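What follows is part of the complex, with its chains left where they were.
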Amino acid sequence: MAPKTMKQWRVQGTSGFDCLKFDSQAPVPEVGDKEVLVKFNASSLNYRDLCISKGFYPFPVSDNIVPGSDGAGVVEAVGKKVTRFRPGDRVVTLFHQEHFGGSLDPHSIQTAIGGLLPGTQREYGTFDEQGLLQSPKNLNDIETSTLTCAALTSWNALYGLKQLKPGEYVLTQGTGGVSIFAVQFAKAAGAKVIATTSSAKKAELLKKLGADHIINYKEDPNWGETAKKLTPNQVGVDHVIEVGGATTLKQSLNCIKLDGIISLIGFVGGNSKEPEPSFLEALAHVCTVRAVFVGSRLQMEEMIRAIEANDIHPVVDEKVFTLGQLKEAYQYMWDQKHFGKLCIKI
Amino acid sequence: MAPKTMKQWRVQGTSGFDCLKFDSQAPVPEVGDKEVLVKFNASSLNYRDLCISKGFYPFPVSDNIVPGSDGAGVVEAVGKKVTRFRPGDRVVTLFHQEHFGGSLDPHSIQTAIGGLLPGTQREYGTFDEQGLLQSPKNLNDIETSTLTCAALTSWNALYGLKQLKPGEYVLTQGTGGVSIFAVQFAKAAGAKVIATTSSAKKAELLKKLGADHIINYKEDPNWGETAKKLTPNQVGVDHVIEVGGATTLKQSLNCIKLDGIISLIGFVGGNSKEPEPSFLEALAHVCTVRAVFVGSRLQMEEMIRAIEANDIHPVVDEKVFTLGQLKEAYQYMWDQKHFGKLCIKI
């Protein structure tokens, strides 16, 4: 049975990582009729979490919010009307608690955990039974905790508008969480991957994950053109996982195929001094630019099925922090010391 | 039987409308095995035609090209291996002669008539039988001649990525050819239309065509927000037919729904001094921006079926020019004296 109190973090203000406040005696929430009490065993960090603490997250955030969208654990108790889960089930959180399928809407966008609703950086949490999913059988809780935001964003990019097909070309940028998942998902789906990085060491890892071609974007600033030449008949790539903002967008336009999709993700790298390419350039390349904001439960179910079927294991940084070390973890990620997803053992 | 010679225009250079050269004794082309000889009865002009003469069309153009993508007429003769058409059939041209379905590709994009391949501003023309379609039964040739470029672009915008559904909201800008077709197609499909214009007279026409709401963009510079408020629960519009470039794009972003589609069309209005909104703004609106470049034969077949079923009649300017008056027609269009499609009787 769950204890009465637990360890929990909250975000007070937007002054930086010091606004993270730790409470070792927070009350364990009561379980409503349709709710599930989850004992968290692991969580993972996203760039979004850092943005929220720093005050430059562009979507609304509740005061004193429990941070963290990503969490995995075990069902400790269920409300009397719950039918989807039983105690002992392994579960993972859904980012937008009411984004079940189709497009986000003004209601479901307000159900983001770790932003507007309480998140995962705590020992226990209650969630409506609709806001959780069964964890993949092939992953442990640390690995599972990486799926909520980065993995689902990547899946949505590849499957949310036009489904990725075997034989298509995907271009990924760098080795952030979304990009690494994109390499893994694309390879599992029989697609070809062109990955950019500036580090020989990271290039090795990307190759190990299956990337077919690696381009060092520092040595080859016109990597867009280079990527295009790597595709059959030089038609260009079908999907770009664009995480870099203005700096990289120009190259993404240079490598994209006619009618290809550039998925705009996140807010990383958006502070470049370089002028951003204009929408008219998109027009000249006859392509589609789509903003991706995590994904729906239906998509996450599909993703988990693919992860199980192909035994995909998320890449987790070798350093795993404890819940008490959350601030240090934020700083470690801010300093870009991580490789793959940064996780917290709870 | 077809005569030996015919009237025909060619574009010599890019110096403006004077580069249009008329030949009253051009040879009527011979009909290959798989080709169809078309006697043109009508053609229509697009902004693209003007751009080509002025030298700022961003795609390649052949020297001495017969201008015009849009043409309608009657089959005069067929090659011995032709199976799709018979003499007497009423036909209309396909913009990219080999864009049969799916996405454009590096080969099919080079089959644009009136640009790389000979176009429609002449009395007769031969086309591979695959590059023509049956004219809609409910339209005369003048009306039919408007379908090749503007109508198909509009159809592609509404059906090419995510299909328009009844009950969705479409925002159109102004009264250019593509926008008017979008009003007509959207209304036939049970969608709601919000149309912008700055003219009371044009507002009347838009209402007559079925537009549900009209916004005067001069009186209401924040028309994006206004449009959003007109949608149920103020969720925003599903589709924007964006023809204005930088000037209007900001408002389009303000009215778009989460996951909605802004179709970028043409090169009109792109010379504004105003700074264009950045791609990061698209990200903040979690929407999709898609460049649209005409469409495929499959789409044109679907469009023609819809035109027949709903007895849609293209809006044609009251002034119809003759083939000999092509230069005057270009100038009339350049001076924006037209309303609806500007047509040539051949």
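Points to keep in mind about this one:
Here the chain labels run A and B in written order, and each chain numbers its own residues starting at 1.
Just so it is clear, contacts are C-beta pairs under 8 Å (C-beta built on N, C-alpha and C of every residue); 3 or more make two chains touch, one makes a residue touch a chain.
Everything numeric in this text was worked out from a predicted model, so none of it was measured.
The complex is a homo-oligomer: every protein chain shares one sequence, and counting across the whole structure file gives 4 copies, of which 2 are shown.
Heads up, the rule we're going with is that only the chains that are shown with their structure count from here on.
Superposition of chain A on chain B using C-alpha atoms only gives a rotation of 180 degrees, nearest 5.
Centre to centre, using the average C-alpha position, chain A and chain B are separated by 41 Å.
Touching chain A in their complex are the following residues of chain B: 58, 103-106, 109, 161, 233-235, 245-246, 249, 257-259, 264, 267, 270, 276-280, 282-293.
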